[in-house]
Every structure is written in structure tokens, then in C-alpha cells.
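A single protein chain has been removed from this complex, and every other one stays in its place.
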Amino acid sequence: MAEIETENKIKSEEYFVNMGPQHPAAHGVLRLILTIDGETIVNVDPDLGYIHRSIEKMCERDSYQQIVHLTDRMDYLSSHINNEAVCLAVEKGLQLEIPDRVKVIRTILSELTRLASHQLWWGVMGMDVGALTTYFYAFRDREMINDIFEETCGARLTMNYNIPGGLMYDIHPNFVKRVKEFVAHFKTKLPEYDRLLSGNIIFINRTKGVGVLSREDAISFGVSGPVARGSGFASDVRKRHPYSAYDRVSFKEIVMNEGDTLARYKVRILEMWESLSIIEQLIDNIPEGDHLVPTKAVIKLPKGEFYQRVETARGELGVYINSDGNKNPYRVKFRSPGFSNLSALNHVAKGGKIGDLVSIMASFDFVIPDIDR
Amino acid sequence: MSNEELIKLIDTWGFTLQTTEEGTEFLTFTVRKEDLHEFCRKLKADPATHFDLLFCVTGMDWGNELGVIYHLASTDLKHEIVVKVMTADRETPELDTVCDIWRTAEFHEMEVFDFFGIRFKGHPNLKRLFLTPDWDGYPLRKDYVDEANMVIK
Partner (left out) sequence: MEMVLIAVAYLLVFAVAGLYLVLLERKVAAWFQLRLGPNRVGPFGLFQTMADALKLVSKEMYGTNRADKFLYNLAPYFPIITALLAMAVLPFSAQFQAFDINIGIFFLLAVSSVGVIGILLGGWASNNKYSLIGAMRSGLQVVSYELSVGLSLLTMVVLTGSLQLSEIIEVQKNGWLIVQGHIPAIIAFVIFMIAGTAETNRAPFDLVEAESELGAGFHTEYSGMKFAYFFLAEFINMFIISAIAVIVFFGGWLSPFGITEEISWFPSVLWFLGKVLIIVFLMMWFRWTFPRLRVDQLLNLEWKYLLPINLFNLVFMAIVVWLGWVITF
């Protein structure tokens, strides 16, 4: 088609819009500086640091038992899994043999945490796209998980139940019964989620083909978790580098190849089914035994580097501990999944509309304290 | 590839390296800072190694030297190594960027610059990421002193 030349070319300027640290559809305090041309996004520049609490520096001053408590404030929706990561790294350094009971309970709690996080994600994704009712349905079901946590671990969100060597207390006698009730209840509710949102034609139009991330780009940006698995990059740490009790359960790794927002959405919904299946396999056979391997009061890791990776609800969390033999670590680095996923945001959102950015961010599922540490 | 095969292959490339497997679960190469970019490029491009996933970038202050630790993995050949690079210059530390090889390094190198002060040559947008632009000093260095904000036990 021949280009139509006009006498006076209308110049359109790009302008900056601030998607500020506070927004109604808050994912946390993330400031995005958007450069927009008309309706189309030209550049997304994140400005981080609003909730930076220098956790890595604090870890250099604290003892090994204390740094576990700092980690649940990082990605607060997968706090149990964060705690598990540091405990496993320390146990790797001390070369402790963890009893089976501890491993199985840690896995069950991890999967419950993952379910709770995905439920909240679903509620927020619906809300961001405009279906305001999903938030309430998700929280209604999430409350059941929170109540189970409160009874066993003492807290609803930031569990602090793991310590290097095992669990702080043994599980509550009601734990098994309540988890089984929850699994039975949630299995009837999860199809409701599909009926409300997944099949809705408006929702599909908002998410299909939006924010495509190819597999090479996913690897190059180092994304992990459901974002990577929606782009065809099979990166589930539970399968590649199994830890705790993941080597004795059978579950599918959900991978989709389209790489758009709808694929990431479907990956998370199917992961919720897989988590339910893992919990069912483990809950009836919790082995007897101790809940704790006693360690010395002052833990000193031998000189060396220890790396442990776990699969949080957002992706691969890596804990790198560099120890020089003292009672405090020399350097601790948390490789957070959200940080690497955020680096892909600019690439994915470029060329789309502002409304697309909202649904892309909902599908990436950022928790900003995870990015900022 | 197993660690021995990797060591044999990478030795044939002719870089000045220190190789170790002690004190860590990964095979670790310490490379000179002049060779960093070329070494990393070969690690990714060579089909026998094909390290296409950079999964952890850690800034480090070893007391006398500053440096960066890269954790690399290959998604198809399934091996993992660690590459360390250091510089003794604490006043104006400079290293080459690897963000043209792995795009994730763009953000991670901004973080290392923010906390350690290491400048990356060739980085498209090197600026402070977490701290405010007018922050004085580099907090994660071991000799960082801040009476107001740091609580020392």
C-alpha cells in the first residue's frame, strides 16, 4: 500500500506517565515510568526501592537462626517456602540428616502456601481486569488455609515455622483433619473459578495474544516460575532439583507454549490442581518421628559457599550463603524470582496498550518486597 | 558434561583461569577481568557448553577486592558452573558488562552498581536502582559506615 504523504506531518509527542507507587490495583509499591505515544507504550522504566529493607546487609550481622525470620518478609505470599530455602541451605552446610517427617510436613505446608498465593493471584487478576467479584471468592477460600496455618504455625501469613534442623513445634493434632476438609472443599470451588473467569469471552480477549514472551527471551531474561512455564521453558525446581519430599510424589509439570498472558493464567490454574494432588498424596502418610534434629545453639557453617534453590509461587528462589567459618554469614544473596521476571517486563509490554500492561502485570504476579528485598 | 570434561574443554580455550571445586558444590572458574566478556561469550556460544541461563549474579566484597560471582546453567546440557571475577581497584572499580550475552544481567548489574559501586563498561543504562540517586557510598561494602541507619550489635 503506497504511503500517503501529507503536507504538514502531524507530529505526535511521547509523554511520560507515572504509574505511581500507590495504585488502587496495588501489587505493592512499584513505580513505573511509562513513555507513551498515544495509546501505545514505548518504554517501561521501573523505579524500585520503595520497600528496600537491606535484608542482605542485615543477614551479615545476624546469626543463622535469625536470618530465617528475615526471609518471610521478602515474598510474603510464599513465606514458608522462603524459610525452607534458608533452612535447607544451612542444613546443607552443616550436613544434617533431616528426618522424613520434617520433609513431608515441610512439603505439605509449602504446597498449601503455594495454593494460598495462587488464590490471591487469581482474585487480584480478576480485579485488575475488571471483574471485581473474584477478589471476594478467592479470599473466602484462602481464609481456610490461613486458619490451618494459624492453628499449626501460630501465624497466618509470615509463618516462621521452619528452623535449621527441622520445625519449631510439632504439628497440631487437628492438622491432618483440617487439611483433608480443605482439599475436599476446594476441589468443588476450583471449577467455579473456571466458570467465572477463564471461559469468559471478554477475559479471553483481554489476555489472548497479549504480552507474548518467547522461549529464547525467557531464558535470556532468566525468568522462572509460571511465567517461564507459560513460554515453554520447563523450569520447575521441584522437578529439576528436587528437595524435601518432592522426589516421592508424582505430579505433572505444567508447560504451555504460547507465551501470552492467557497461557500464564492457565499454568497457574492447573498448578493449583497439581498442588491439591500433591497434598492428597502426602497427607495420609506422614511418617512418625522427630520434628527436629538438635543443633548447637550457635551455628557456625564451615568455610565455603552453599546454594539452595526452591520453587516459590513466583519462581525460583535461590539462596547463596558464603560463609567464612564465623557465626554470622559473610555474604548472603537472595536470588529473587520477581527481580528477574521484572527485567522482562519492558520487553513484553513494549508496543502494547496501557490496558494490556495492567493484565500483563497481573499475569506476572509481582510481589514487590520480593523484588526489593 | 561432567566437571572433568568441562575442565578439559575449557582449558583448551587458553584463558588464564583458576579452577576449583572445593568449598562449593559447583565447579568454579576465576577469570581475569580483561577476559571476562570473551570467556562468557564463549561459554554461551560454544555448542558443547551452551550456558544460556544466567541465574544468579552476586556482587561480592572479599575484603581487598571487589567482584562479581555469576552462576550459569545450561538448559539443554544440564550442567552448571560458577564464574568469579574480581578487581583490586576499590576507588573506581570497572568490569565489562555481560548484558549483551544474557539480557537478565542488565538489571542485576544495576543492582551490583547500586550496592558495590562497580561500573560496568558498555551497560546501556547504569544508574542506581534501589537507593535514591543522591545516596552517598555503597552500602554492601564491608567498609561502609552509616551511623544513622546501621544498627551494629
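The first chain written gets the first letter, and so on, giving A and B; residue counts start at 1 in each chain.
As a convention for this text, contacts are C-beta pairs under 8 Å (C-beta built on N, C-alpha and C of every residue); 3 or more make two chains touch, one makes a residue touch a chain.
The structure displayed is predicted, hence computed values, not measured ones.
Every shown chain touched by the omitted chain in the complete complex is listed here: A. The missing chain, though absent from the display, is touched by one residue of A:62, A:236, A:274 or A:356; that residue is A:356. Among A:137, A:161 or A:364, only A:137 touches the chain left out of the display.
Contact with the chain that does not appear here is found for just one residue of A:59, A:120, A:163 or A:197, A:197.
Listed for chain A, the residues touching the missing chain in the whole complex are 15, 17, 19, 23-25, 39, 126, 129-133, 135-137, 140, 196-197, 200, 202-203, 205-206, 353-356.
The rule is short, and it goes like this: only the chains that are shown with their structure count from here on.
Separation between the centroids of chain A and chain B, computed from CA atoms only, is 25 Å.
If you check the complex, the residues on chain B that touch chain A are 22-26, 52-56, 58, 60-61, 69, 71, 75, 82, 102-104, 106-108, 111, 115, 129-132, 139-140, 150-153. Interface residues of chain A, counted against chain B in their complex, comprise 48-49, 52, 54, 56-57, 61, 217, 219-222, 224, 233, 235, 303-307, 316, 318, 320, 322, 331, 333, 335, 339-340, 342-343, 347, 372.
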